[in-house]
Structures are given as structure tokens and as C-alpha cells.
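Only a single protein chain was left out; the remaining protein chains are all shown in position.
A, B and C label the chains in the order they appear, each numbered from 1.
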Amino acid sequence: MPEGDVAIRIGGAAGDGVTSTGEVYAIACARSGLHVTTYESYQSVIRGGHVWFQIRAANEKRYSQGDTFQLLIGLDQQTLDVHAPLLSAPGGVIHDNDRHDLDEGILPEGVQSLPVPAQAISMDVSGKPLMQNVATLGALAHHVGLDLKVLHGSLAKMFGRKGEEIVKLNETVAERGYRHAAKQHKPFEFALRPNGEGRLLMSGHESLCLGALAGGVKLVAQYPMTPASGIMHWMAAHAKDYGVLVKQTEDELAAMNLVIGANFAGARAMTATSGGGYALMVEATGLAGMTETPAVIVEAQRVGPSTGLPTKTEQGDLQMVFGASQGDFPRIILAPRSPEECYEAAWRAFNLAESYQCPVFILTDLYLGEMWRTVEPPDFQVPIIRGLVAEDGGEGYRRYEITESGVSPRAFPGQAGLMFIAGSDEHDEKGELISDIRAGLPEYVDTRTRMMEKRMRKLETALNEMKPPELWGPEDADLTIVSWGSTQAAVRDALEILKGTGITANSLEFFDLWPLRVDEARRALEAASETLMVEGNYTGQFHRLLRAETGIALGHALRKYDGEPFYPREIVAKAEEVLRGR
Amino acid sequence: MPEGDVAIRIGGAAGDGVTSTGEVYAIACARSGLHVTTYESYQSVIRGGHVWFQIRAANEKRYSQGDTFQLLIGLDQQTLDVHAPLLSAPGGVIHDNDRHDLDEGILPEGVQSLPVPAQAISMDVSGKPLMQNVATLGALAHHVGLDLKVLHGSLAKMFGRKGEEIVKLNETVAERGYRHAAKQHKPFEFALRPNGEGRLLMSGHESLCLGALAGGVKLVAQYPMTPASGIMHWMAAHAKDYGVLVKQTEDELAAMNLVIGANFAGARAMTATSGGGYALMVEATGLAGMTETPAVIVEAQRVGPSTGLPTKTEQGDLQMVFGASQGDFPRIILAPRSPEECYEAAWRAFNLAESYQCPVFILTDLYLGEMWRTVEPPDFQVPIIRGLVAEDGGEGYRRYEITESGVSPRAFPGQAGLMFIAGSDEHDEKGELISDIRAGLPEYVDTRTRMMEKRMRKLETALNEMKPPELWGPEDADLTIVSWGSTQAAVRDALEILKGTGITANSLEFFDLWPLRVDEARRALEAASETLMVEGNYTGQFHRLLRAETGIALGHALRKYDGEPFYPREIVAKAEEVLRGR
Amino acid sequence: MAVEVHVIKSDTKPTWCPGCGDFGILNATLKAVQATQLDPKDLVVVSGIGCSSNLPHFLRSYGFHGIHGRVMPVATGIRLANPDLTVIATGGDGDGYGIGLGHFIHAMRRNFDLTYIVMNNEIYGLTTGQASPTSEKGMVTKSTPWGSIEWPVNPIALALSAGASYISRGFSGDPKQMATLIEGGLRHKGFALVDVFSPCVTYNKVNTYPFFRERVYKLEDEDHDTSDLLAAYEKAHEWGERIPIGLFYRVDKATYEEEEPALSRGPLVKQPLGLSQEQAEALIQEFR
Partner (left out) sequence: MAVEVHVIKSDTKPTWCPGCGDFGILNATLKAVQATQLDPKDLVVVSGIGCSSNLPHFLRSYGFHGIHGRVMPVATGIRLANPDLTVIATGGDGDGYGIGLGHFIHAMRRNFDLTYIVMNNEIYGLTTGQASPTSEKGMVTKSTPWGSIEWPVNPIALALSAGASYISRGFSGDPKQMATLIEGGLRHKGFALVDVFSPCVTYNKVNTYPFFRERVYKLEDEDHDTSDLLAAYEKAHEWGERIPIGLFYRVDKATYEEEEPALSRGPLVKQPLGLSQEQAEALIQEFR
């Protein structure tokens, strides 16, 4: 990593407090005005599993967790054994040598052992070993050159609700760790430039929740599932203050149907789940399509197939979401690239769902949803577009009126004179069934065709609101790296690295996936001299979609399906291979 | 229609006996050695809806129900009003003018009114009006030139289980109708050539059931859903004699999981459903994929989205089946083109499912599943291939052994020494979870990759057993008509018609859809001078798949989504338009 | 404003078979709605899929005719979005007690304030006659040509054990009692179940009008205490020669809607969308 760009890693057993330790550090960095990105690796086990947390802080904006890390806090022996050999120099290992043995032989050159008597400090200050992490945090703050006061503030934020006394004890422990480190070693010359202008730090899913609130969400119905549960937890915690009804349902079938009922009644409602849970929403997705009821679905991907690796990341559900439910009907798929974009995707999703009266997906993943990143303060004054709504008491109201745009005026129960039945069977403009005594009669065969075309026209209308892929980097480049959704992070950082290799590359990033801006996509692909598609699944699900729509086969592909996010250097290596091959 | 090729249509209200009347006629034609194809149009209502049944009989093999019909039996007024104007000359309308009024003004030229006092005959013979249909059937037999004895035999087959007396009464009524018609009019000169060599008559789904029995099906778990219910009914009726356990489950989720349990235990088990029901099986499809458990799923498509038109046909679920469930895993998709091929698809599906230990779909549709057609007697000696199975008591058995083919040896509960746990979480070769305390550790990140690759390799191995598309007709042609599944029927008949127009066309037919024989597909498409894709859905779901796989965009598309099957002349018209446009 | 039956009845003619028990239920529902003098614009009738589930089309109110088995969550969603609306959920025995059984029980334990009318014909009608979860053991159907080998569900006993607060059973042959039961359900605050014996004249040749006429008796004619849970269980398990209809059990308890904090400000649909300046600022503070 270049100067002014440092990643640290904290590892330990589940229950060791890896997450809270990392969080305090990340907050401290953000409050110091640094740009922060994080990645946490954990397991599908409640206690005892191995957890590690990487936090990157830099003077300039960065996107991914970074390839390398310079400092390691090892809270257990396994962390020292597994992660110490992976460190980059200059760097060090912060550990408590009263409790674990660091085999210095495994350290790369230029990486030092930086022992801290963390347990002893914690015992000394508080009489309990519980705060040993905080002692290592203090040491860490010194080594990277953070201000002790900022660290104190971050501890206060984290532990504030436990009372002032606890905060004080934590501060003392941190200070002792800091002082110990200061005596041992001068700060590394990482050239981080804390500047005091604090930044906001949030995860992709937190940002998405904010966007949903700004977009007027009124009801969230969900069944717990990693990595979507966090959305329910956040919403539940904020439900009272922000007037959101959070309903944990008995399963995902219920969640999706409940969201449809609520939207039918006029409340902006959403659900969130992961692939296995979404699989149970497939039938009701078609119900939303047919009844033209808005519905917002966050599909937070994780490793499949089936239960797979529940705590690991993948981009493997696009194909399911794209094909979900029998027959054809309009659907909209957004795949935000970053925590910032999660915010926008959320409020846009509600507007799109109500404008086009159809299901709208926000396709995130474990990596994006749970990564924390520093972001610019979001604009809370977002447009609220409720789409076509009928006036009370209109004579001869036709809920499914055939229009040029395909969009027909909605009515909400309680409105006078607009009573209608929303039906999952094919129906006419008024909403009357044509599946029973009318089916197959020439007149209604024609009605079916026209209703189908009306609904599908909404996709053409919606296309105008969809955003074309973004080309990032130089227009002319040796290589165009194509990606969608969260893979942006590694690609953008890879471009930075490539700059130093003499290769010019740019990044073609897709985020509004469906309806797809095919013309722009084709033009961009045709303009590329060489293309490399990077995506996190085995079969190249987006690659297939792109080819089906544009007919263009991308030159090269880099795919990952091991549960880990992309690392910039993997992309760099592949780019070099591709261009060497020319 | 050419000589020796006659279609008749019977129409009435649901409950009027349209189906049984048509069935007796179809049987009589089949027993007369004619080639029969049928199409029945009905509605999602139990009584009183409008039903019509078209039965085509010909001296030569035909595929579709045909474009035109020459004789109409009108059992109610609506039938006379709606269908009489659609008749082709020479032809006639058989109706009871004591009961309904045929407005002769609406008859096309050359079409005659052929009244029969059907109710009077029935009353006279049996004292009840119930057998009036049979009187019209008698008249019909005369008009097309069927042997009265054959009609009697067909009645005996149909009503045999109601007792000899009822059969006798029916025969008498039929004879009276026949004689009445004979006095009124000499047989039409349709040039049908009954030849006494009886043919087998069966529907697509009956043929599929036969194929499943031949292939060793032991358990069928299903939840009722048109048009798949017929499979359950047929199987239930044959369960005792053929040792098949038929379980109607509480829903489709249960059906699919039950099938997985049964296959895990070693019984060949299948389920059948339509789109909305399959939507509920999506999650468990991935379970079969991950645990490498065989499963055969008949997905009988009908009109979507959602409940749509439950009694109408469409090819709109390919995309759902293709994308079903999160993540990537091997699946096999067969789309038989004809009742004959349904038989083969069924037994092949079991062999493929056990050979590749994965879900295998048979994608039929309402049209194909319910159409009756005369077929050659199937060969009941089909190969039974159970795939790789471990020997009892093997030391160090690894259920998910990494092999070159991707296939690992199965073991069945009850086998000594091979105990293992099939798990939906990612696992190692032995079946132990790697999602909990191993997830994310470098060694197991690698295990995940290797397990994923092992599973996906099965698709490559299976490709060898998949059949390439069939090219029917002349190699060199002005136009290649591309279709999949049941659309073959109309395409093949369209080719016959095109022969008379100076256009040479051939038919490129896909039926083993996945894994797709891409090389052969590409070659065939590249060899075509002009291509027309014909499929029964709005967005061109197979078209999209073909383009994604081959990169080739087909020249033209004819799509239908009104619930009706394709008619040959629609394809002819489109073909003419395409070629005129050149 | 007095609401007459003809106002609530839609122009769409039911397509049920002549004699189908569902006609009686439609009429009883119309009568009950009229008795409550509910403005039909504030009524939503929600159903699944089945012959019975076509009912919403025959009322001139708002309606949602969803998918098979999911009537409960859709109805819940409507209630939670706007508790000013009266919600009638309806459908068949297959819809509610078969594929929808889980939702049914969870809805009851939550005590949502809605009325659920189940048109129980002990058969799958629309799919042309397969065994349903209430089909009796031994019943011959298309899917059980040698007789069903399953014991049927007992909806009344299940409702009791799930905690529904108004549990009743009617019979299409007695539309007057049924109207009273439905009206009682509409007036009841909490989950009201009205299970109705509704003969399918086409596919169920066992549980016919005469079958029920010979067997049913009214709970209100006997000394049944509708507040006694155990007595209700006892009645729920009565079957065979004598089959009770009427109100089995009723209890007052808080509804879900009453206890849900987000509804304390009124219906969700009447709340402003988006965030106020203060809310936005408070939120931002959390991320600093």
C-alpha cells in the first residue's frame, strides 16, 4: 500500500470482542478525518469460531479493504499462527505475550513483535481481564499515530450506555496500552494525516436503512437471515422514533405477502432477506407483478448453493432474481456498488416501485452490506414520487387501464368510489377475471394479449429512469474491467495499483441492472479495446445477461466463488495476464 | 387441410360432456388406424364455462391440432354462435335444432347445417336426455366415414365400467344418430382411410407417466395444480398395481423436500407441478444441488404471471427453472417436444438424476401435457442407470469425493460402514461442514473452491449425454425455424404447408435444454441462411438463453402469450413475412 | 348512511356450480356486512385461490385475490398498514388449513383484528376434486382412489390451541346463524374464525347438505359456556353422530394492532413520508 494508507487486522475467537475492538478503531479513524473501509470475516458459529476484522484507513478515498495489512492485533493463538505470516512490512504484531506465544520465525522481514501486557493492564485497572482488547487498542493507536483523545471519544461512544464509570475505566486501560507502546517503539512512518474533520462511518446496510427512511418506508417485514438480519435489527431499534412498523414474520413467504398487502393498502413497505429466504418469495414476486403492487425487496447475497457458507460473500443470486416466478412481468433490479449508493438505491427503489407498480430488487451482498465505509453526509431531502394515483370517486374507474406508458392509476382502500379487486388471475382493465368463464373466447384472448403488453410496456417506460453503466478512469485504456455491484471496490483500487504498472485500464460499472440500458452498455463494450469481466460467482451470471442483451462476449473473465471478496491485487494479476497474452 | 386430414370440434358448457364425447371420437379414430392429435380449450371454472375440443384425424402423421376444422358438434348455443363461423368447407355443423338455433347466415360457404334430434333420440332410447352427445357422435361417425362398429367399441371402452346395459344403450343411441345422418347426407369426401390397424392414443402426461414407470419411479409426491394434477391422478389410479407410492402433500415445499428425502434413501422419486407450485420448490432445488441428491421435477407450464390463466398454455417458466435457487449448481433441463418424447424424457430423467446426482427438470406445458396423440408402442425395456454407488463397508468412505467427472459414489441409509451426513452447508469430501469453525480459514477457502468445481464438473460430464438440437427438413433452406419443446407441433405442420408455397424451410428443434450442446447449436445457427425463433412467451426466454450461450442473435421472432397454442398458419404467415422482407 | 345489501353486492355473477355451499356464505357475508353498517369503501376482502377464493369479486368493496395459501399475510399487511380498514379474509379449506396452515396459526396467536371465513367443503374444488386437509379418513377422491389414509385437521381445536379469540363454525344450510356468526366476528376485536361447512355439490359426495343436516346442532341451544376453554376443546373434538355449530369460544384480549408501538400515531398510510430536519440530524449523529 502507498503511504498514508494503512490496514490493520484484529483476530480472535468469536466472543473475544473482535468486532467491538475493530469498531472503536474504525470510529477513531473516521473521527480523525481519515477514509475508512473495513472487512470482517466470521463464521457460522456463535462462540469459539475464528473471527478477523480488517480496517483500512487512508488519507485519500479508498474502496476496498486493501490487499495487505501492516499491523495485527492477535487476541488468541490461532490469530498469531494464521495471520502473522501474512503481514506486510513495515509493520508489527500487537499481542499479549503473557497469554500467547508469537513464533517470531514466521514473521516476514520488517515486521516486529510488539507485545503488550494487555491482560495485566486490564486486571490492574479494573480487576477483570475483560478490557484487555482495549489495552491493545491503545497500543495500536500509538503505532499508527492516532490521537489518544480521539480514541477516548470513540470509546465513550461505544461504551457510553454502560455508564460513565465503565467509560473511564476503558479510557484508562487504553491510555496504559498507548503509553506502553510509546515507550517501546516510535510510531510507524505510515504518513497517515489525521486532520480532525470527522467523517461519517456506516455499513452498506445501515446506509440502505437511512435511504429507506428518507424514502418514506413505513413497514419492514422480515424473517431473520444473515446478512439481511442487520437491516431488521437496525430498523427495530429505530422503529419507535421513526414510526416504522417492523414485523418479524413466521417465514419469508409471509414477509413478502405481507409487504404486498401493506403496499396495496398504500404504505411503503419492504422486506430484506438472503438467497434462501428469497427463494421462498419467488411465487409472491409474480403476485406483485400481476396485481401491479409495488414491493421493495433487499436481496443480500451470501454464498450458495443452499445454506452454503452463511457468513461469506458471493454475487450468486442475480440469476434467481432475474428469473424469479413463472411467466413474464416487469421487475427492476438495482445493484448498488457502495455504501453511499445503498442509500440512493433505497429511496429510489420506493419511487420506482410506486411509479411502475412492480417489484423492485436491491441486490446487495454480505461484503457490501456489512462493510463499513466513511461516507459524505447524505442528502435527506430526497424526492418522493408516488406515481399515478386516482382521484376519489371517479366514475368508471379502471384500476388496470391500458395506457401508453403501461402505468395505470392506483387506488387505495378507503378511497370513495374506486373499489376494485386486485387479482392474481389475468384480468381486464377493471380488474375482473378473464380466467374463468371468459378464458379462451376470442375477445378475451385478445384482452389477455393487451393486458400483457400493457404491463410489459412499463419496463420500457422505466428504462428512462435507469442509469447507464458508469465508465471510471481514462476513456482510452488498454483494458476495460467490467463489474457489477460491490465488486466496484476491488476494481477501483486495482486501477490505482495498475497506474503504477504502465497498464492503462478503466472500469465499466453496472449498478442499475434491469431494465438494462443496452445501448449504452453495447457502446461502452464496443469502445473497449480489451475487456475483463470480474464477478463473484461461478457461472458468470451477469456476463451471461450482458451477452444475451448485447450479443457481445467479453474477452476475459475473473470469477471468484470461495466466499471471500475480491482483492485488488487479484484483479491486477489477472489484468496483467490478460494484457501479456495479447 | 389436405385430403385425408380432418379436424372436428365439439363445444359446449362445462358439464355437457364435451371431453368424454371427444375422447370416444378420438379413440374411434385411433382404433381405425388414423393419426390423431387433439387440443382441448377449457376454463378455470367447474360448471357452466365454455369448453371446446378439437380432434384431428389424418392418414399421415400430423403434429398439431391443425388450423381449421370441418365439422362442429355444438352442444350449446354459445358453441354455435362462436365456432360455426370459423368452420372450413366442405363441412357441417351437427346440432340439435330442437334445442338450439343455428343461424345459417353465419356459416361460411360450403358449410352445411346438419341437425340431429339428439335429445329426442336419447329420450326415446333411454328415457333420459343424458345420451344426446352420443347421438351427435353417431352422426359425426357417419359424416367422416368411420365404421359404426369401431364407434361401438370405443363407447364400450369408455363406459364399460358402468355396466353392459349402459354400453348397450349408448350403442343404440349412437346407431340412431348414425342412421339419421346417413339418411340426411352422404359421408363427406374427406378421403380418410381407416385401415383397421389400431394405434395407441395417449396424452403427453400419460406418456410421461408410462416412461416414469418404465424408468422405475417408486414415489410421486405432489400437490394438485393444473396442468400437473393429471399426473398425480394417473399415478394414484395405478399406484396399487404398479407399486408406486403417491403422496399428496400439504404444499409444494413439502412435495419437493419429500422427494429429496426419498431419493436420499434410495427410492426413485419425482414431483410434478406448474409454475406457481414450482416457485415454492426453488429453495429445495438448491438443497438437491448442494447435497447432490437426485430429484426429478416435472414443471408443466401454464399461463403466468402468477395465477394467470390456469387452464391455458405458455412456455413462460424456462427462465425461472434456469435461475432457480441461490448460487450455482448443476441442473439438467429436458423439454420434450411431443407425447412420444415425454416417455423418453421421463425415464432418462431418472437415469440422469441418479447419474449426476442433481435435480432434473422435465419442462412440459398444458398443451403438450394434455394433448392426446397417437403414438407408436413404447419400448418398455429401458436402461436403468443408477450411477456411482459405494460398496458396503468401504473404509474411509467419502460421500463427496473429488473426482474427475465430478460424480462421487452415493451410499444409502442401511448400508453398513458408509454413514455420512448430507448437508446443505458447504462441506468437505466427507460431508463435514466447513461453514462453521472452518469458514474463512485459508485451507477451507480452498476446500470450498474445490467442492464447487467438483460439483460443477458434473455438468461437463453430463453434456455428453445431452442431445444436440434436431434439424428436421431439408439441410438447405431459405428459412430455419427455431423452437423448443412443444412448439415443435405447429412448426412441423407449418413446414408441410410451406412446401406448397415455394418456400423451403427447416426446423431446428431444441429439447435437451441444459446443459446445452452449444457447439452444435452454434453450428446449426451459423449454417442457417435466415432464422425465425418461435416460442410461447413474451420476452423470448429461450432466445435469450441461446444468445447468451452462442452469441448469435436470431433474425426474427414470433412470440405468443395469449394462452393459445401456436397454429401452423401463424408460423407460415410469419415465415412468409420474414422472407418477403428479405 | 344505511348500507343496503344491493350496494355491497357486485354486478359480477358468481361462477360457482349451482347449489354450491359458497352461495350461502356470500349471502351471509353480505348480510353481516350490512348489519354492521360498514361503508364498503372501508372494507377489504382478501382471499387465496380456489372456488371459494373467488368471493371478493362478488362484493362491491376493495378486494385482494392473491395466491394459494397466503391470504393471512396479505390480510395482515393490509391491517398493519391501515387499521382503519375492516378486513375479511376468506378462502377454502385447502387454502387455509392445507398450504396456509402455518400462517393461519401464527395469525391467530398474534390476535390480529380481522375475520377469517373458511369455506370448508372438505375437498379441493377448483382443482377438480382431490383430498383436502379436512377430508375424512377413508374418503375416495381423485388423489385417493382407495380412500384417504390421513386423519383430517380439526380447525376448531387448532384455533383453540393457537389462541384465537373468537372461534365459531357455521353451516351453509343455515345462512341465518352464519350471518350472525360473521357479524359477531366483525364486531369482535381480535382474530375471529368462522369455519363453515360449505358442501361442494360436484366433488364431495360424502359431506353433503343432508349429511350435515342430520348431524349438526347448535351450541347456543345447549348449555355451552363460550368462555370455558376446556369445554370448547371438548366440543371441538365432537364428531360423528352429532356435530356442533355456533360459537365455541370467545375471549377478550389485546390485539396486535393495539400493542404495536408504530401504530400509536395512527395508521401508517396517514403518516408523512420521509424525514424531518431534526430526525435527519439525529440520525447523522449516530454515525459520527
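Note that a contact is a pair of C-beta atoms (placed from the backbone, for glycine too) under 8 Å apart; a residue touches a chain by one contact, two chains touch by 3 or more.
Since the structure is predicted, the reported quantities are computational estimates derived from the model, not experimental observations.
Remark: the omitted chain is touched by one listed residue; of C:84, C:136, C:220 or C:234 this is C:234.
When the omitted chain is restored, the residue from B:105, B:127, B:196 or B:377 that touches it is B:377. The residue touching the chain not shown here, chosen from B:210, B:320, B:445 or B:572, is B:210.
Check B:86, B:267 or B:402 against the missing chain and you find that the one touching it is B:267. Within the full complex, the residue among C:105, C:216 or C:245 touching the omitted chain is C:105. In the full complex, the hidden chain is touched by chain A at residues 44-49, 223-226, 229, 232-233, 236-237, 239-240, 246, 248, 250-251, 276, 306-307.
For chain B, the residues touching the absent chain in the complete assembly are 30-31, 198, 200-202, 206, 210, 213-216, 218-219, 221, 239-247, 249-251, 253-269, 283-284, 287, 291, 377, 380-382, 384, 412-425, 432-433, 436-437. Residues 98-103, 105-106, 109-111, 133, 146, 149-154, 157-158, 160-163, 229-230, 233-234, 236-237, 256, 259-261 are the ones on chain C that touch the missing chain.
Operating definition for what follows: only the chains that are shown with their structure count from here on.
Note: centroid distance chain A to chain B, computed from Cα atoms, is 43 Å. Centre-to-centre separation between chain A and chain C, using Cα means, comes to 41 Å. One finds 37 Å separating the Cα centroids of chain B and chain C.
Multi-chain contact residues of chain A (touching two or more other chains) are listed as 253, 283, 287, 291, 423-425, 436-437.
In chain C, the residues touching two or more other chains are 15, 49, 67.
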